[in-house]
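First the structure, in the form of structure tokens, and then the observations on it.
Heads up, one of the protein chains got dropped from this complex, but the rest are sitting where they should.
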């Protein structure tokens, strides 16, 4: 577990945010509680707090993602930070500068935070292991490894609808094998103590050793959805279609696409989540995506609040909260 | 007319700004009056007012236009809003996300305004018809349909030079058929009650039914310019050259290019306008573009003030003005 400790400073406070794996329950609750206080900011006439005024945040996107970049950019701006967008693929590396030299250069410019998106698993960890002491690193998705801010916004969304994690049964549906979201989600749900986590998908898209994470595996969608409180539908990467891993989109939808009919297997008050962008008619039917059980757009809103909380916490600009107490009342 | 009502809220205030067509005279004057109060901001040492502080504006450009994007970006920044630039063609849609899902996502991020540029006529209307109640939409140019902020900055420029709209004779010269500027301009001039609007251009570039808008058609430039107070020269899209619609650039210039000689047909105090960027030696001679009758650069300055006014009005951040009174004294 040693490689996770890098996320915490010597007082156990969040310094980087790279993966859910290794973080304890009180810290996750701390993030959720702080996010709750930021959730109101988005509703105000003046969506702005001065918490990170004069801080410099760099969006280091080695892999393009307008959607994720935008959420971090908005979170930074609403915290009054200065943010610069760097599309690394198209800049320094073209001139043959090494990654480490790019990091050193940005540190020397007194950047306080790197938000890192990279196609390679472990990239954010590597960067966090190399940066100067004054810099915080946030993982905005690395390969098929981890997407921890997505997991936390999902936890936030679940907590809004289901008061008690410990009684929940959660199903994650789709391409578990390649999903950084699934991995982060399973860690977060386990740490928050849900009753049961299920993964559902075709054999080719579920890792053989997934049971070691304490989840139950289902290859049949309806069986897996039975009595669940929360469904997390994963985005199907269409690129996979071209490989031998998957049947046609239509066949996938027939077997694993979430429809109103299949939803009936779950609890009546089930909530349906999706990290977006959704493929309508592939992993989810439009009636479900736009239906009354869907909380997909709430996830987007919460994404800003959760990222504001994590940015402010890692930069040490939030007063110490009391996770034990909030823990007691909120769960 | 029903599809225009979408621009106004139930109290008749501007909610979206999509087209001039359907807006009444007092509202157009209201915009001009507000713009007048913002025109001074650009001249100050500190070009900034706190009116939209904490608002989030998204530039949704489905069609690239650095120039127009920049004017909206500057207008937003001078109003102290947070602005994010989204080049939609290259982002979400590449991942197959639908337009509506992109809108819903940005709404969920608590964006307050979408500034929309799109190659398809009607795109901004469609988006305005779909957005959440808290979002305002501004049309920054849709296909060959409308470019209403351009029309309003032109009206502002005319009013700076000619005190009374009702006595004016205005000529619009060039490719009327494909011009979103021309269409918006004609509506604005009619609504503001100018004495006569003329369109001048080759037969192939003037719509057959244009007279239904109450304009007079001229195929001869000198005849059309006789005694006019204002000339609006349109940009010639060079792409049209390759089609059968147009002769060579040189021949076009000979027939419809604005020169000092041809300008003599107009009133001595005529003003010459152009939405930019200009094709020197195609639709306008450099002597005219840079000459003393040209107000082309003033149009650019006014563009920021007019956009500030429209942004602040649609977001409801301006005190109710009294259009009837300002109407009385300003026209």
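Things worth noting here:
A and B label the chains in the order they appear, each numbered from 1.
The rule is short, and it goes like this: contacts are C-beta pairs under 8 Å (C-beta built on N, C-alpha and C of every residue); 3 or more make two chains touch, one makes a residue touch a chain.
Since we're looking at a predicted model, the values are computed, not measured.
Of the candidate positions B:53, B:77, B:267 or B:287, contact with the hidden chain is made by B:77. Interface with the hidden chain, as seen from chain B, comprises residues 42-48, 64, 66-67, 70-71, 73-74, 77-78, 238, 276-280, 297-298, 300-301, 303-304. Although one chain is hidden here, its contacts on chain A can still be listed: residues 53-56, 82, 84, 86-87, 90-92, 95-98, 101-102, 104-105, 107-110.
Just so it is clear, only the chains that are shown with their structure count from here on.
With each centre defined as the average position of its C-alpha atoms, the distance from chain A to chain B rounds to 42 Å.
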